[in-house]
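One protein chain is absent from this view; the other protein chains keep their places.
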Amino acid sequence: MSNYKPQVVEHLVRPYNVGEIGSPSGIGESGEATCGDVARFTVRISKAYVEDARYKVYGCAASIAAGSALSKMVRGRSLIEAAKVSKLDIENALGGPLPVGKEHALVLVLDALHKAFEDYWNKEAGARLVEGYRGYEVSGE
Amino acid sequence: MSNYKPQVVEHLVRPYNVGEIGSPSGIGESGEATCGDVARFTVRISKAYVEDARYKVYGCAASIAAGSALSKMVRGRSLIEAAKVSKLDIENALGGPLPVGKEHALVLVLDALHKAFEDYWNKEAGARLVEGYRGYEVSGE
Amino acid sequence: MPNDYVYLDHAATTPLDERVLDVMLPHLSRVASGNPSSLHTPGAVAREAIEEARESVARLVGAWPDEIVFTSGGTESDNMAVLGLASVDPRKKHLVVSAIEHPAVRGTVEHLEAKGYEVTRIGVDMDGFISPGCFADALRQDTALAAVLWASNEVGTLQPIEQLAEICCEKGVPLHADAVQVAGRTSMDVSRVPISTLALSAHKLYGPQGVGALYVRRGIKLRPAFFGGGQEKGLRSGTENVAGIAGFGVAARCAFDELEERVAHEETLRNTLIRGTLEMPCIHLNGHRKRRLSNNVHLSVEGVEAESLVLFLDALGYAVGSGSACASNSANHKASPVLLAMGRPEKEALSAVRVTVGKDTTQVQIRGFLEAFSVAIAQLRELSPLYASKS
Partner (left out) sequence: MPNDYVYLDHAATTPLDERVLDVMLPHLSRVASGNPSSLHTPGAVAREAIEEARESVARLVGAWPDEIVFTSGGTESDNMAVLGLASVDPRKKHLVVSAIEHPAVRGTVEHLEAKGYEVTRIGVDMDGFISPGCFADALRQDTALAAVLWASNEVGTLQPIEQLAEICCEKGVPLHADAVQVAGRTSMDVSRVPISTLALSAHKLYGPQGVGALYVRRGIKLRPAFFGGGQEKGLRSGTENVAGIAGFGVAARCAFDELEERVAHEETLRNTLIRGTLEMPCIHLNGHRKRRLSNNVHLSVEGVEAESLVLFLDALGYAVGSGSACASNSANHKASPVLLAMGRPEKEALSAVRVTVGKDTTQVQIRGFLEAFSVAIAQLRELSPLYASKS
């Protein structure tokens, strides 16, 4: 089980919220297939809450586990709370820091989720909400 | 016990004929203290027979064992037989060939014995006997 | 690890044979062996153990015992051979190697390259073979040595070493062969095949880790690997690892005695594995189907990244390798240069796993593995944004 914490392996073997939502509120992708890792998040947003978040990852165990943990943390939360989930929050959910060299997994899945949110804002809520949201100075990264 | 045969160790720990004969018929020495090994043979010759042969060695186990074995082989033999004892004979008495690099031990003790014989011939038997002996073309080496 | 954990990564390292341990234990006890350089009995006991092992290792490859130098492993043997052969004639500044060498040779050659040597790297075809023709053409008057990985630790391809050795012999170029993977998996006879040096490693044939050997043909004078007490005829100073060397000896003897049955057994399992995995969708076998190591199955699994597959299988109770074990623990997963040299796209190279059976692997284990494998790849592909788009 490598230098990974058991929680990572648990998420790898029994991941949460795998898949894609049909006609989602937002889609976000990050990473590049040729350099290893790709993540995709689809979200369904309703009344500023994350009703559903599903993900797919091609990549190392850390990326898969991070996607799983992240999806679990954001489901049912308000958009604002969801956007606040940090790298540290994911690491904590995974039992502690990832092995050296694996931190990119956190960026990968957060990127994909944030893009999905932005996609939603762009499509559904229009420029005003984005402005409003930005006003909170939330930084997901 | 190094690569030595058990016979060598046996001769080392319980050597035969150690010592020096008082007023010997002949004395022979070989080797050099600074480079490691020195052997000394004293012999008592009577009626062309080796009545007694005693040796001393400063040196490695092979030299000590070779001296012991050689002294045992020549005692009670005729001078001519004694002078014929070869390196191979000593090795056989020691259970087989000495380890590589230890063959000098055979030369060392044979040298000392032969010098003791020569010393005897020089002192006691005079030039005629030496000539006679040489006539037999005995070569101890 | 659960008791029924199944080890299928014999190319990375092999479990220690019990017979090997039995011979090692007396040397690991409190009344143990001395230093083989010592004159007394414990020293002599140690020395004898080493010389006995030297004979067994020599027999395995068809050498004289005095042609075997014990080292700390395959890596040291490879380093010693390449650096040693390169410095025999300082006027020769050209090296010929295959493009798919093990890092132990590749890295040493790169080191020499940085010091001014010119290097010709012979490419391989899509099965991983180097062409004897290209090889012959590359050898020059000033070629100090050629080095060839006899059997690839990754894709398992067996090079036509006899033919390459003949070519080297004709051109007067010394040949170093890395036989770490192939030893004990093919009959070897350096008395017939004109190889100059040959690297071996104990832990790849059920011996202990940290012990290896270099065969050095009589008449070839290498420079010492270490300076010191003058052990191993001055070529490799340092107090000998007596227990380890004795263990290597038994391992070599068993490998020699059981060669045919081991190969037959491994090939059966290997073929079951190849058939079973190739029935699954979108899986490719790397390396030649037949001319490969008896125990090696190397697969590219579309839509699945190697590390996550290895860890998934581990969680299901199966150990397999991802690409080359040597590189797989590095922080950033890099595509195997061997697969790239075989013309595979980078993505496929990142999706490669290596399943290597051993003499004690069973058919039941293989059947269990095939099931676990199909579960793992199905689930990981469900997760994969790259594969999903296909189905």
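To keep things simple, chains are lettered A, B and C as they appear, and every chain counts its residues starting from 1.
Here is the rule we use: contacts are C-beta pairs under 8 Å (C-beta built on N, C-alpha and C of every residue); 3 or more make two chains touch, one makes a residue touch a chain.
Values in this document were obtained by computation on a predicted structure and should not be read as measured data.
Participant: Of the listed residues C:S201, C:S351, C:Q365 or C:S384, which contacts the missing chain in the full complex?
Facilitator: In the full complex, the listed residue that touches the missing chain is C:S201.
Participant: For review purposes, identify every residue of chain C that touches the missing chain, sorted by number.
Facilitator: 1, 3, 5, 7, 9, 12-13, 15-18, 21, 24, 28-43, 45, 47, 72-76, 78-79, 102-104, 106-108, 110-111, 201, 203, 208-211, 226-231, 237-244, 307, 310-311, 313-314, 319-322, 324-330, 360
Participant: Considering the entire assembly, which residues of chain B contact the chain that has been omitted?
Facilitator: 1-2, 4, 9, 12-13, 15, 18-20, 29, 33-34, 36-40, 56-61, 63-64, 99-102
We take it that only the chains that are shown with their structure count from here on.
Participant: Nearest whole angstrom, what separates the Cα centre of chain B from the Cα centre of chain C?
Facilitator: So the centroids are 57 Å from each other.
Participant: Please list all residues of chain A that touch 2 or more other chains.
Facilitator: Residues of chain A touching two or more partner chains: there are none.
Participant: Residues touching two or more other chains, restricted to chain C: which are they?
Facilitator: Answer for chain C, listing residues that touch two or more other chains: there are none.
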